[in-house]
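A short worksheet on the structure shown next.
Excluded from the complex is one protein chain; the other protein chains are retained at their positions.
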Amino acid sequence: MIIVIKPGTSPQEIDRINQELSRPNLKTETSLGKHKVVIGLVGDTNELNPEQIQAISPCVENVLQIKQPFKRASLEFRHGEYSEVVVSTPNSEVAFGKNAPLVNVAGPCSVESEQMILDTAFQLKAAGAQFLRGGAYKPRTSPYDFQGHAELALEWLATARQETGLGIITEVMDAAELNAIAEVADVIQVGARNMQNFSLLKKVGAKGKPVLLKRGMSATIQEWLMAAEYILAAGNPNVILCERGIRTFDKQYTRNTFDISVIPVLRELTHLPIMLDPSHATGKSQYVASMALAAIAAGTDSLMIEVHPNPAKALSDGPQSLTPEQFYLLMEEMKVMAMAVGRSWK
Amino acid sequence: MIIVIKPGTSPQEIDRINQELSRPNLKTETSLGKHKVVIGLVGDTNELNPEQIQAISPCVENVLQIKQPFKRASLEFRHGEYSEVVVSTPNSEVAFGKNAPLVNVAGPCSVESEQMILDTAFQLKAAGAQFLRGGAYKPRTSPYDFQGHAELALEWLATARQETGLGIITEVMDAAELNAIAEVADVIQVGARNMQNFSLLKKVGAKGKPVLLKRGMSATIQEWLMAAEYILAAGNPNVILCERGIRTFDKQYTRNTFDISVIPVLRELTHLPIMLDPSHATGKSQYVASMALAAIAAGTDSLMIEVHPNPAKALSDGPQSLTPEQFYLLMEEMKVMAMAVGRSWK
Amino acid sequence: MIIVIKPGTSPQEIDRINQELSRPNLKTETSLGKHKVVIGLVGDTNELNPEQIQAISPCVENVLQIKQPFKRASLEFRHGEYSEVVVSTPNSEVAFGKNAPLVNVAGPCSVESEQMILDTAFQLKAAGAQFLRGGAYKPRTSPYDFQGHAELALEWLATARQETGLGIITEVMDAAELNAIAEVADVIQVGARNMQNFSLLKKVGAKGKPVLLKRGMSATIQEWLMAAEYILAAGNPNVILCERGIRTFDKQYTRNTFDISVIPVLRELTHLPIMLDPSHATGKSQYVASMALAAIAAGTDSLMIEVHPNPAKALSDGPQSLTPEQFYLLMEEMKVMAMAVGRSWK
Partner (left out) sequence: MIIVIKPGTSPQEIDRINQELSRPNLKTETSLGKHKVVIGLVGDTNELNPEQIQAISPCVENVLQIKQPFKRASLEFRHGEYSEVVVSTPNSEVAFGKNAPLVNVAGPCSVESEQMILDTAFQLKAAGAQFLRGGAYKPRTSPYDFQGHAELALEWLATARQETGLGIITEVMDAAELNAIAEVADVIQVGARNMQNFSLLKKVGAKGKPVLLKRGMSATIQEWLMAAEYILAAGNPNVILCERGIRTFDKQYTRNTFDISVIPVLRELTHLPIMLDPSHATGKSQYVASMALAAIAAGTDSLMIEVHPNPAKALSDGPQSLTPEQFYLLMEEMKVMAMAVGRSWK
């Protein structure tokens, strides 16, 4: 249930309304949008009578039920106003959102050495990326495959962050590593395989740092938004949703199926910002450019693209990685595309 | 197996090479591309010795094996040259292909009355479409649902063709109706449910008219190209491939999943032109615009978009139909997008 | 809508009720079950008032709405009584149904020669099968693969039928072949790829011969029953439903996924008899035995099993074919299993 407050209502009156609503088994959350203030109510809302709430104050404009099973994640919860997730990086604050410039995240699947990640980071920065992605802990299908350089890789990422000023996005696989990761990462990634690792979601939610939530390989859109809800319900409003391809019946030519229509669907359902990852979706570097352009055309807020200095020798995901040079050229095309659809570009 | 002929070879010499290759269980097909001539061989090619073929004439540049199970449909069969399917419509010749202008097909799911189809056709023409689509025979899940106005609808389509000069695309469901349809249609559509109706494919192939082959709801890309191969093998080189959404595990918000990455995948595999149908893929009119733009950004040659004068009262597929006004506005956006990716627009 | 008639009602009164119900846009179908008579109404039933129908005769016990989109195929349409499809074979009448003995269908994917099909037929008969299956017309993914021996194969099947007395099941792919097939076949098969070839369904329905309707590779259960409804609506009540594996995300070890829980699901939804085909479902002969036993344990009415005299040399589907010896041994196990679940065995 949400309570829309009339424009111009004083903070004192909003506080008073919040206090009036206070009861066990009910949480209130106030969203200060650009044009309106909305108080969301989550919990035992069944006992609440909209008319009684309306009567609390003349500043209450409207009381509305949220019909979706996801509450805080729903667009209704913010009364139609899209949220902006603002991330502080050394270079600047970067905002993810429908009305923000396109955000570009790039980097290798895994951090392979200090030199490699530093060199890559400088090239990505030169190409215009705002974030460096790179795995310190890697979820690998086989226990015998390279599992990431762990703490060492986190240190190298910290160096790359310091040297280039790029923001860092890296994946958490185990709550035990959360503190170490949070010291380096500007955005913490929850990977597709852990999208329904509810314990991890709660802990990541409690941590407060912005979270990039990748869609599970066969997660429905509703399950994905419910996973976001776990993070939001734990008190962390800074969630970015990342589509990275779904599993379907045909895997002969692409690794996954790029579900690009999530963009208009999510716009109807949620206020959260959207990222698309054409590299994991297709699994082949030669398909990344056209899919990145398509994602911008369809309205994505952000892109994640795998870039490796030497894809042929990558320890993981080489076939889907662009070279820094390819990425540079793609960024030029992406800029043109962003302009064509009226998306600003930093 | 294909034989690449040296540039400047005389038609007489090409004829002579063809005759030298003539044997039972082997068919030759000569493609006259812009820059080269290629003779394709299909049949018992196992017995053929590339060196012997090379020795037939000094004008033979190269002899190559085709490794794909689809032969005539493969890009190799034309030695990397994309084909153009040229369709004669009353207004003009319209070419479908990688290097041709974007082709726009629009119209209602089914032809509901003469007035309705005429009015719609004029509006689509005004908006810039080159083809009118509309079903005379409708494949409906239930035998009790409206099955199309059949011959009557064909007559109305003929009138719309004559009055507006638009080309006509309509679906064949039964070989018995093929002649009647071929008299009206400029392009004959084989629907998703009949993509592996091999008897129909052979007969449509024998007919000679251009064919729009929709991808089956759960057809792999390879199966789709093998279905095209049935038409090509029956002697009809004019096949256009149309992606219209595939069936996956999530149907809650979209009717199907729009498999947009078929565009770069098909470009690697086949010389045939590509069409995308965002209306059937998403099943909701509010998602069509962003998906149409994404398809152009990804490089489609053509779009098929459902338009109905009054979607709320449509006899079928109303929820996914744009109004003519919405289509007009979308065409404006599509034009901008086409320019942004360097696709010409007529 | 169905009208349940009181036990003991005279045929004359039933006729009279039927006449009272007669109107345009409405069809009545009388089912004479073992324990009750039910009149089904299909068409514009919205205008019908159950109370008025009740008032037609004191012999009307009950008037009920059918909520499913499939009407004639629904279990409600026969008021909970399962139908029996009785097929006349030279040897005897064979009934398919929940309360009939298990029916065993076996044979090769395609009829390869007269000798081959005759030898196989005799061995299958010796093992206890009642039907010989074998393709004369084969739906093959590639136009260059063996397409079946066509009319010649039909002749050989006719010989096998005459010599062994087994019933014949063979697939129709094209309505043009329907008459020729109907002369030989005791049951006409509509294959998975044609499950939504509605033109063919209508024509097969009009023909009257019993029909085996295979489930499409990615057809939902509801779509499958709607396809059966096309046949039933065309006037043919003799439809058997055959599950043959569905397409899912994992094809590494089995060709399809054997959807065995269709058995209890169909029992709730439809009165039609059920067949299971573990050969196409798994695609590997070594998995057929355990899946055939599981199907009997789950309550199937019938099994279709691929058997080839020399699987290694089969022109199609060799890897999933049992040898006649393996089939003989499996039949022994199946008999034990049938007894364990109380299914009679002929």
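First chain written, first letter: the chains are A, B and C, and each begins at residue 1.
Quick note on the criterion: a contact is a pair of C-beta atoms (placed from the backbone, for glycine too) under 8 Å apart; a residue touches a chain by one contact, two chains touch by 3 or more.
Remember, predicted model here, so these are calculated numbers, not experimental data.
Novice: For the chain left off this view, which of C:45, C:62 or C:257 is in contact with it?
Specialist: Checking each option in C:45, C:62 or C:257, the one touching the absent chain turns out to be C:257.
Novice: Just to verify: which one of A:6, A:193 or A:335 makes contact with the chain not shown?
Specialist: Going through A:6, A:193 or A:335 one by one, A:193 is the residue touching the chain not shown.
Novice: Return the single residue from A:30, A:159, A:218 or A:286 that touches the missing chain.
Specialist: A:218
Novice: Please identify which residue in A:247, A:267 or A:284 touches the non-displayed chain.
Specialist: A:247
Novice: Pick out the residues on chain C that sit against the missing chain.
Specialist: Output for chain C: 218, 220-222, 246-250, 252-254, 257-261, 263-265, 268-269, 281-282, 286-287, 290-291, 293-299, 336-337, 339-341.
Novice: For chain A, enumerate the residues touching the unshown chain of the complex.
Specialist: On the side of chain A, residues 42-43, 69-71, 139-144, 173-176, 193-194, 196-200, 202, 217-218, 223, 226, 229-230, 233-234, 247 touch the unshown chain.
Novice: Mind listing the chain B residues that contact the chain we can't see here?
Specialist: Contacting residues on chain B, toward the hidden partner: 218, 247-249, 251.
The rule is simple: only the chains that are shown with their structure count from here on.
Novice: Same or different interface residues for chain B and chain C, judged by whether over half of the residue numbers are used by both?
Specialist: Same: most residue numbers at the chain B-chain C interface appear in both copies.
Novice: Just curious, how far off is chain C from chain A if you go by their C-alpha centres, in Å?
Specialist: Inter-chain centre distance comes to 50 Å.
Novice: Roughly how far is chain B from chain C, centre to centre by C-alpha average, rounded to an integer in Å?
Specialist: 36
Novice: Of all the residues in chain A, which ones touch at least 2 other chains?
Specialist: 218, 247-249
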